[in-house]
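A protein chain is absent from this complex, but the other protein chains hold their places.
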Amino acid sequence: MGKNYPVLDWPAVPTPSPEEVYKGESDKAKEYALWLEENLRQSKNFEKPEALGNIRVLDCSNTMIIGHWCSSLFAELGAEVIMVEPPGGDPLRKLTPFGRKEYMFKDSESGEEVGARFLAEARSKQAITLDLTKPEGREILKKLAAHADVIIENAPPGQWDEWGIGYRQLSQINPRLVYCWVGQLGQWGPLKDKPGNLDPTAQAACGFVHGTGAPVAFGGTPTRSGWWMCDQVGGTGAAIGIMTALNYRDKVSGRGQFVEATGAAGVIRILDYNWGWYGIDGSIRPRYGNWDLAICIYAVNPCKDGQIMVGGGHDRLWFRIWRTAGKDRPEVEQHIIEDPNLKEVTGRLPHYRQVETYTTLCEWMKDNTRSEAETKLQAEEVASGGVSFLDEVSEFPHYKYRGHLEIIDDVFYGKVLIGASAFLGQRTPGRVKWIGRPTGHDNEEVYRGLLGFTKAGLDALKQKGVV
Amino acid sequence: MAEISYSHCSLLLECAKCQVVNYMDPFTFWNFSGKIKCAGCDTIYAVAYTNGQRVKAPEPAQGPHDKLPGFAQTKDYKTQYTDTAKVSPPLYARPPDNKHGPTYKNVRGNLVSAGKLAATDLVGSRPRFILEGKPYQPAK
Partner (left out) sequence: MAETLSFEEFCRDVFDPKKIFSKPEPLKGTRFLSCTQYILGPSCANYLAELGAEVIKIELPRRGEPMRHTTPFNEPKLYPLSKQMPELGTGLGFYGANHNEYFLSVDFHKPEGQAIVKMLASKCDGVVENYRAGTFDRWGIGYRQLSQINPRIIYQWLGGFGGWGPGRKRASYDILGQAQGGCFSVTGWPLDKGGLPAKQTIWIMDYWGGMMGAFQILACMYWRDNVSGLGNFMEYSQVQGAQRHLSDCIALYGRYGLVPQRWGNYDTLLSVHGIIKCGKSSYPDSKNPQELEEGYILVSAYSDADFGKLMRLIKRDDLAKKYATHDQRVKAESQYELYPAIEAWAKDKTKEQARDILNKEGINNQPVWNSKEVSNQEHFHLRGELEWLDDPTFGEVQSQGPAFHLSETPPRHKWALKPVGADNEYILGKLCGFSKTKIAELEADAII
């Protein structure tokens, strides 16, 4: 490794205790919160059943995150997920920020290194290898498909169909199979995916990039999301589609079906008013940086030590925000309250009024750190929160207390801090069992246990590079 | 209305000559060193900000300006400066002369109920002109 920065044990600051959190509240006032804790605390997760414990998913996607994200959601709710990777592993395993090998995670048994992006979505999954470019590999896939409830793939459009293992073929072998293709723009249509298309292809194509970032007048440009956001949203859409198909199969039809989900479709779905607006009068949605086209005050603006979000669209909160600022800078509050142009809620929305509003607000905020501004605003019940970096995020008392982050002490990769499952629930909460597995680690268990291969047979396949 | 002075403010720049309040929007001007032009009287000022704080008071300077303020108005709020020769341009979703108004036909020329209606225009809670498929006629 490069420089020797000390790495803090996490948490660096102890998590508050329940006594501290509910201090001063009457029994009646905190009764509901404590009932929630009783039912939702993740410490009890492993005593509870799993919603999808009898579902098996084959995740044959690679290079993108969309398929792995989707199968992670199933894994968290108890499904058995087997990642089917090309021999040598999913190429995504090898990616690490700026190529820095020192930031990879090493498996204690084999010494194999894996990057954080892949590892974050390897949770609770088994790992086998299979070469689908070889006919023998495809025959084996057909055998695996007979045992699966769900199969996810993201090969170039039509590749699996050409190989005889597409939906049309596998649904004959296993009519109960839910077959899902995932990708950037689609497996059919004029803009269907080309081999090698990755996020942010979908981000650029769906209007997200154009709409994110500061307007030209503020010196801004279109901006991509800092992570493979379309993959994650599209992968969640895929999960909903697959889950729908499973519900229908087991309740009504007894049959699987063909599911398709893309990063572009997922984000188009949630680009709120872009499409309706254009349809009504041809408006092109402009980007507005960290301000909002539809609500004022609802923005992130600079302050003394960074940036801070302040929100309050109606009068009650508007006046409280200015009252907060007015305690330190009376002329700031006075300026806004006296301006007849800002009297009506709708009057605060036009661009020049937002310039006036936020410039005046920043006149106060520039002298407050995020923490100071937050404290003052929250005293007036105004929603506000500082833009936080991940070291700060990792130490938020609220997140630590609720287990948004957790350390998994993994057999292979040691202690890894992760974003925990977001599926809190009374009866069947989500959970993470292990971090991940090295390439091909579960070949023996799956090929011998599930498919009945002999040791000799499996060795021969390995020799030929099929597995 | 009390007379407020903004001469001590960072991001609100009160022109020494004409007292117009120029708003230096926090994104363009947060870390800015250069010349701006007062929207009220075209006086050029050299300004410098770091993290929204004035590094020194605005000094009269010679043009041309580097940037225009985000917006400006007089202290009594009566005169607004929105000319793009004076302030930075606003956002446009459509051409500037295509002002928003009641819309009863969409961008494809088909019927849409995107304009004000009167009670007589409704059948229950539905616009009659949509139900009947006829272009909207406001009641006389």
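The letters A and B name the chains in turn, as written, and every chain counts its residues from 1.
Keep in mind that, in the parts below, contacts are C-beta pairs under 8 Å (C-beta built on N, C-alpha and C of every residue); 3 or more make two chains touch, one makes a residue touch a chain.
Keep in mind that what you see is a predicted model, and the values were worked out from it rather than measured.
Of the listed positions A:Glu113, A:Glu136, A:Asp281 or A:Asp305, the one in contact with the omitted chain in the full complex is A:Asp281.
Contact with the omitted chain, checked across A:Ile173, A:Leu271 or A:Val411, is made by A:Leu271. Even with one chain removed from view, subunit B keeps its contact list with that chain: residues 27, 31, 89, 92-98, 100, 106-108, 110-119, 121-122, 124-127, 130.
Here is the rule we go by: only the chains that are shown with their structure count from here on.
For the pair subunit A and subunit B, the distance between C-alpha centroids works out to 36 Å. Those residues of subunit A lying in contact with subunit B across their complex are 214-215, 217-220, 277-286, 288-290, 293, 301-304, 331, 334-335, 338-341, 350-352, 355-356, 358-360, 362-363, 365-366. Interface residues of subunit B, counted against subunit A in their complex, comprise 1-2, 4-6, 9-12, 23-28, 30, 51-53, 70-71, 73, 77, 80, 82, 87-94, 98, 100, 103, 106-108, 112, 114.
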